[in-house]
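Here the complex is missing one protein chain, while the rest keep their positions.
As written, the chain order gives the labels A and B, with residue 1 at the start of each chain.
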Amino acid sequence: MSSYRLPKGGLVDREAPLSFTFDGRPLRGFAGDTLASALLANGQMLVGRSFKYHRPRGILTAGAAEPNALVTVGSGGRTEPNTRATMQELYEGLEAQSQNRWPSLDFDIGALNGLLSPFLGAGFYYKTFMWPAPLWEKFYEPFIRKAAGLGKASYEADPDSYEKSWAHCDLLVIGAGPTGLAAALTAGRAGARVILVDEGVQPGGSLLFDTAMIDGKAAADFARAASAELQSMPNVRLMMRTTAFGWYDGNVFGAVERVQKHVRDPAPHLPVERLWRIVARHALLATGAEERPLVFGGNDRPGVMMASAMRAYLNRYRVAPGRATAIFTTDDSGYALARDLEAAHVDVVAIVDSRSSAGVDYRGKARLIREAVVCGTKGRKAISAIEVHRGGRTETIAVDALAMAGGFSPIIHLACHRGGKPAWSAEKAAFLAPDGLKGLDVAGAAAATTDLAACLAEGATRAKAIVTEFGLSCPPVVLPKVEGDEGRHTAKPLWSIPGVKGKAFVDFQNDVHLKDIGLAVREGYSHVELAKRYTTNGMATDQGKLSNVNAIGLIAKARGVSPVEVGTTTFRPFYTPVSFGALTGAHTGHHFQPVRKSPLHDWAKKHGAVFVETGLWYRSSWFPRTGERTWRESVDREVLNVRKNAGLCDVSMLGKIEISGRDAAEFLNRVYCNAFLKLPVGRARYGLMLREDGMIYDDGTTSRLEENRFFMTTTTAYAAGVMNHLEFCAQALWPELDVRLASITDQWAQMAIAGPKARTILQRIVDEDISDAAFPFLAAKEVSLFGGALHGCLFRISFSGELAYELAVPAGYGVSVADALMDAGKDHGIMPYGVETLSVLRIEKGHVTHNEINGTVVPADLGFGKMVSATKSDFIGKAMLQREGLAASDRPQLVGVMPLDPSQSFRSGAHVLATGAAATLENDQGYVTSSAYSPHLGSTIGLALVKNGSSRHGEEVMVWDGLHGESSPARLCNPVFFDPQNQRLHV
Amino acid sequence: MASLVPCPHCGQRPKEEFTIKGAALTRPAAGAEAADWFDYVYLRDNPRGAYEEYWHHTSGCRRWIVVTRDTVTHDVAASRDAADRARSEART
Partner (left out) sequence: MSDFRPILRPALATKKAVASAALKLSPLPEGTILHVLARSGEQDIVPLLDSLAKPAAHAVRPVSPGQWFIVHEEPMHHKEMKSLFAALEPRATGVDQSHGRVRIRIEGKMASRALSKGTAVDLDPSAFPIGQSAVTLIGHIAAHLTRVAPEAFEIIVLRGFAESLWDDLARMSLEYI
């Protein structure tokens, strides 16, 4: 295979040769090459196999729209399938593999699909694989998935990192071609905050292969100078290798920056890709235009290429397309290519022009065939000849490359991402962005402006208008002088070509050909949205960049209407595929979600805690000791020790809210269903908060520390929700109340000291008298500790049913105070205990948590009916609580449950059935909400919500667990299993 | 991917900083008819076009705001502090 690289010129660095491999074969290229240009320079025309028919495919474009040249780059965890070779920068050591071929690219068994093609037309899934249905999942789908191919994702973890960032600007310019550069320069010089993004490696866009002179400089040099000036402006950020992929609400643009996709070994301190969200006061879409393919037979053969792409490979990368090139054109752009090819001494065999006359006076050596079309091509794995159809006759001409110039479609995707529909312009023969967009303008080729001078002028004047609107004064715009630009005269679209031979592809990536479109229309799927889905045209990863407009034109032609009546399908982000890595950003692994650490975390860790994740918190579950073989042994010991001696438990993660203001008590009276107005200073009270529908929302204790200062606790799970709810009540419902809410959860390390010896231990560090007389059950106050060295809050409340306190101290002193308590209690048998023990202790006492407060219970269901104030005129939930159904006798009510045989057990979630009843939904009596092994009773115990449960104590039932295949006879009972008289609380 | 909600106190902020509660309805008076309460608690219009919603700037100023949002275009026509709205409604 010989080199197609021309000896000099271009924007590649011939001093910097690079080696790479394609399907394991070592090849060479230069810095500045894309993988595509390097493959072409090496004469590698065949680079992949097509999706459905496994047809040989080459490189069609030189940019983002590439549908054919999809390859897998990299290996191991860095494997990146479906990489467009046209967008992949070449780097030393790049490994590329072709896709969708077996056993090899040259010899592909899947190509037999081509023979089956009569059965694989549009809608073949629906027709061929309808019966028998069971085969769909087992056979058809796996078969289709295996045969229809894109690259394979790696199963290895991605070793690289990704991140996200925000950026803000007055003007976002999308596209650094002539229009975008002119716009950015104008706005930048006016002092606006400008961001200019472009998916390419260097600014310039079409200037990088244009042969026009701007202000006496080569176009590429003009681009270089413009970019240097932009980079010197502190108010301008130039972001290359960055694709703006979507336009979102609030004028936010999504963009992905390929930070290290052009290196073999990414530096670990940098992400490989960065996802940008750019907030722009205004944006200018200067994305240029996409050249349309022409739909003739064999238009997919390797060697057939878009004319503008061929010009880019020739002028920018200095790669000749072949030895004998033909150009099939419908506008004047084909002649610029012919001139450039001939200037580079590449033979142009023929120019086939569909028109009767051209706008340029062609004087080159190529044979000019007017009023003619290319109707077919020949060749196996590369083009060898074209068939030219003229005046009813077909002539075969030998070529090894063919350019096609079907006219240009403005790239307006982003302008349509927020619901706008493109509008067909008969004058421009193109779909244009909708009018009246807010915050976004379209300029240059993206607005169907064709000549270079006009693009430069349009970019500058639009930018000037936009920044002037912002109140900036803009220096007069000086337009550069353009010479040697032939412009691009509007092509008359040539949707259908007479005499087409063989498959003429509309959508290259999804293998949709001309006949598929016709079939869809004939079978009634002529609506553009239906035709798209029936044929899959435009549904590949290229989203129909090359195919949609042609498909619309062909549908219009088949229906005998204008494209305006066919309309377009919906444009949605993303403009080009964005990796999951970039969308995920940095929030993976250790950074997946925040960890919320209790101030006593290290204390618990020191005592050997086993932690459990509770929301974002890490809570200590239990504290195993040497010799204990199961968690139950540890928990039984902790439970017994709390009831015999004392235990210390970290309860810092309970939500804590300070409520103050003149109307604080009135506020609490309205958010709790029970009374709070007359709670005395220095006392705590258990409160139930309802939702507006009458169901219980959350519970906790609230203490009145001063006349207008309360300390509320919430459950751990609902801490954030309760705070939001209280703020809603204070701000949106009753702004007339003087109430102030501060979250103080993190300010306090809070520990429960529970057990008969709790007071003795606590009194050693608390300065005040905490005897039962001085500090009775439900007392609450600020206390001084260690002779005034520290101040905290002490609450005599008990979740365990024991003599118990909760002590809150400033969080930074938490560990030190817990250490002091352990020291003070060491002769009294104090032990740390975790949430498992906490749970056993509360179930023994029949105390509820969110296991019971499950969103369907009202206070009476849990035995709290008498707590609900009958006298308050209003509280959240009062009105709906009056509903008679909520007082029905068969409502699920809290009840205790124990197995008849203590050697049997059951689990939470098990259902309660009448003895002997079948396990059916109709027979369901309720379910076990919480269960634990009580070491005091030597049996499993449970709390359950059972129909009319409070009146059924003593009744024998069956506890049935279909999930685990367990059932045990049990007895309903009082939910308070331990110390029902609460004698231990009041000692 | 992104959308910004204008907070009357903090300016444009991404939606991730907010919690949405739903329709910004006025709570019935304590002694209102049961039907009014059912409307308030359960029944929602689902208009095409302008819709007033409660949003909470949870990870920002923690104020509840009333956002007037177009359900078709997501354009926000107005956003104001819920307390201001409640006070002005109380006056009328």
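Some notes on this structure:
One rule holds in what follows: a contact is a pair of C-beta atoms (placed from the backbone, for glycine too) under 8 Å apart; a residue touches a chain by one contact, two chains touch by 3 or more.
None of the values given here were measured: they were computed from a predicted structure.
Only one of A:Glu163, A:Asp300 or A:Asp400 touches the absent chain when the whole complex is considered: A:Glu163. Within the whole complex, the absent chain has one touching residue among A:Gly439, A:Pro810, A:Gly863 or A:Pro935, and that is A:Pro810. Of the candidate positions A:Arg14, A:His262 or A:Arg764, contact with the hidden chain is made by A:Arg764.
In the complete complex, the hidden chain is touched by one of A:Leu790, A:Leu886 or A:Ala917, namely A:Leu790. Listed by residue number, the positions of subunit A touching the unshown chain are 163-168, 193, 269-271, 277, 279, 586-587, 590-591, 593-599, 602, 617, 658, 660-662, 709, 735, 738, 740-748, 764-765, 767, 785-787, 789-791, 809-817, 820, 823-824. Summarising the interface, subunit B meets the missing chain with residues 4, 9-10, 12-14, 16-17, 58-63, 81, 83.
Definition applied: only the chains that are shown with their structure count from here on.
Averaging C-alpha coordinates per chain places the centre of subunit A 26 Å away from that of subunit B.
Note for the complex: subunit B touches subunit A at residues 1-5, 12, 14, 19, 21, 24, 27-28, 30-32, 34, 37, 40-42, 54, 56, 58, 62-64, 72-74, 81-87, 90.
Interface residues of subunit A, counted against subunit B in their complex, comprise 246, 248-252, 254, 277, 279, 418-419, 573, 692-693, 720, 724, 727-728, 731-736, 873-874, 878-880, 882-883.
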